[in-house]
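The complex is shown incomplete by one protein chain, all other protein chains being positioned as in the whole.
Going by the order they are written in, the chains are A and B; count residues from 1 in each one.
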Amino acid sequence: MSDTETRRIALERTAQDPSSPAVPAKARRSVSDRLFMIWGIAVLLFLFAPILVILVYSFNTGRLLIAFDGFGLDPFLTILNKPAIQNAVSVSIRSGVLSALFATAIGTLAGVAMARRPGKWVGWFLAVLVLVTVTPEIVDAVSLLPWVVFLGQDLGLTIFNDGIFRLIVGNSLFSIAVVSYIVRARLVGISESLEEASADLYAPPLRTFWRITLPLAMPAVLAGGLLSFTLSLDNTIISSFVSVSGTTPWPVYVLSAVRSGLRPEIASVSTLMLILTLLALVLVAWVLKRSGDSATQIARTMAGS
Amino acid sequence: MTDEPIRILAPRQAIPTIKRELSRRNFLAFSAAAASVATLAACTPGGGAQPGAGLVASGGPLEANLNIYSWGDYDDPGVVESFTDTLGPKVTFGSYGSNEEMISKLIAAKGTSGYDIVVPTGVFVPQLAKNGLVVELNHDLLPNLKYMDPAFLKQEWDPENKYSVCKAWGTTGFVYDKNIITRDLTTWNDFLDAAQNEASGKTSVLDDPAELTGMYFWANGIDWNTTKKEDLDAAEDYLVNTLSPHIAAFDSYPGGTAIPEGTQVLMQVWNGDARLGIMNGGEPDRWAWRLGAPATELWMDNWSIAMGAKNPEAAHAFINYTMVPETQLVQLDYIGYHTGAAGIEKAAEAEGLEMLDMVFFTPDQLATMKNGELNENQDRVVEIWNKMKAAAGA
């Protein structure tokens, strides 16, 4: 047996069953495998580099974020004395949760409708969703501001003067599209037979929806909700246009600080938020895992395909 | 509407433009935001009526919050903290880098921006007042006005301080890194020359339209309020085609990051921000500050209360609070600008504050500084700023 053949068999075995104890994978790993691994790890380092920097700099006792002065907990304590920061974070979380709930609710309904009630309308609806998706945030931002101001001030619909509500409107557009896609993708892949059976057994449509369709779509609904929440937390451009001072969300606060001088407490808040989102991530992964999805499926639903 | 006599406060030079605008367009053609309010304003003698929805300060209890839309890093955090501690309202800041930016926000939001206090530069006050974007101040709630130097009150743009009170005034110059630029730069011409040579690609200019064209006019001995087309054309050609490719950043606050971090070599900068940056950087010997020469600007930023302010009592209380002499001194030390208080120069010297030559200016220097104007070149100036940004990004 030639050398290359041996290697090839080893490779195939590794690929088939990498954890197989019979072949000590490390010893037999091919050059290309190693290159892939090095590349992968390098990219991961690249992805983590600025986050590590922010983690470290969140302990910066200096006056300016980017000039490291000393190591200490001062910036974390500063957060306690800065109601504006606490307010910004709380606004972000509140508006994020509300927009995620809202977008998930109506996006799920739309996704279910597209998957289960197909027809000509789906084409039109998808076209609108695609338009929403390809429209850059800045365009939504500049068009939404005059619009909500018109509704709020000229038509007297005072709810549009409310900062949180405006943020929800701004956050909702992209999120609705994303949730609709994900839920539709999930349901299209599952046969309708269960729902039909339920209907055959005289279950009213609403009950069929609650008891059958929704549970079937649940991983997608959760993933969509989570994604909406993340997108909303990150929404900077639309928020910076529509936000009302006093309900300034966190990214807009940071954006304002980028110009006038960044302080270390901005990194500290980010560190705290990172820890919280990590916990949330673990929680969701755990929930999804319990509902029977493999890691790959979780990624699949989260990536929306 | 346009038959009514219209009384507004505006720089004399701007009046023809404003009149022309008013007679040419019916009020629908105005910015939608200004329309209803401008109508009201035009019908009311004095022109400063507040919109129906706006709250009026009458000395009642202070609200729990206060939202200030101001220039970046423009108030000592300690002062703000002690204001909250003594009087209660929690203060939130938003920041902008040019008057245009602040006005755009107020106009687009039509009183729903949520801001209580804005800090416009003097020449913009008439426009704001005329469009009803700021409301009249209640002087009964500002007893500390007595601590102000009369020289800095009752300015041309607001002769009775109806809408505005001096917050700080300053000027424009530049800062350069002496390690890189070894020759001595003194004038705007030197600045422009260095920007194209040793500081090429390491130069920042203010992200504020007026100072960009201003820089060209100051360097070339042209009045920076010129409305002559050939002047503006020449400025555009030079700034867009010659200077822009060398510009690394449009940064209104190099003192915040660029000076302390040494990201740029040459920076157009306001005096107080330059001082803040040099003091923060820990390498005061590395940086040279130069007042723009042979001519440069004089600006005065003012406290004003925005239309639709939800916390007018707290806003007045804050403005009043900042005028206490001790507070003014603390503010001056932090922001590096003259706050307009009477006798503050002596107090600052007595206190031994650092780098006061960047805060107070000699009569000779003051003679080279000139107020800006808001006139018909405004659109063109903004357009040039726009084009410079496009050209610098190429």
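As a convention for this text, a residue touches a chain if its C-beta (ideal position, glycine included) is under 8 Å from a C-beta of that chain, and two chains touch if they have at least 3 such contacts.
Following the convention adopted for this analysis, contacts and distances are computed from a predicted model.
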Protein name as given in UniProt for the chain not displayed, "Lipooligosaccharide transport system ATP-binding protein", "ABC transporter permease", "Cytochrome c biogenesis protein CcmF" or "Putative DNA modification/repair radical SAM protein": "ABC transporter permease"
Of B:98, B:113 or B:225, the one touching the omitted chain in the full complex: B:98
Chain not shown: contacting residue from B:58, B:196 or B:386: B:386
Interface residues of chain B (partner: the chain not displayed): 17-18, 21, 24-25, 29-34, 98, 100-101, 103-105, 107-108, 127, 130-131, 201, 204, 209, 240, 244, 247-251, 261-263, 374, 376, 378-379, 382-383, 385-387, 389-394
Missing-partner contacts on chain A, residue numbers: 12, 15-16, 18-19, 32-33, 36-37, 39-40, 43-44, 46-51, 53-54, 57, 65-66, 105-107, 109-110, 112-114, 117, 119, 121, 125, 128-129, 131-147, 169, 172-173, 176, 180, 196, 199-200, 202-205, 209, 230, 233-234, 236-237, 241, 250-251, 254-255, 258, 262, 266-267, 270, 273-274, 277-278, 281, 285, 294-296, 298-300, 302-305
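Everything that follows uses one rule, which is that only the chains that are shown with their structure count from here on.
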List of chain A residues in touch with chain B within their complex: 63-64, 66-67, 81, 83-84, 87, 145-146, 149-150, 152-154, 161, 163, 241, 243-248, 256-257, 259-262
Complex contacts: residues of chain B adjacent to chain A: 32-33, 65, 67, 69, 71-74, 81, 84, 90-95, 97, 108-115, 252-253, 255-257, 260-261, 280, 282, 310
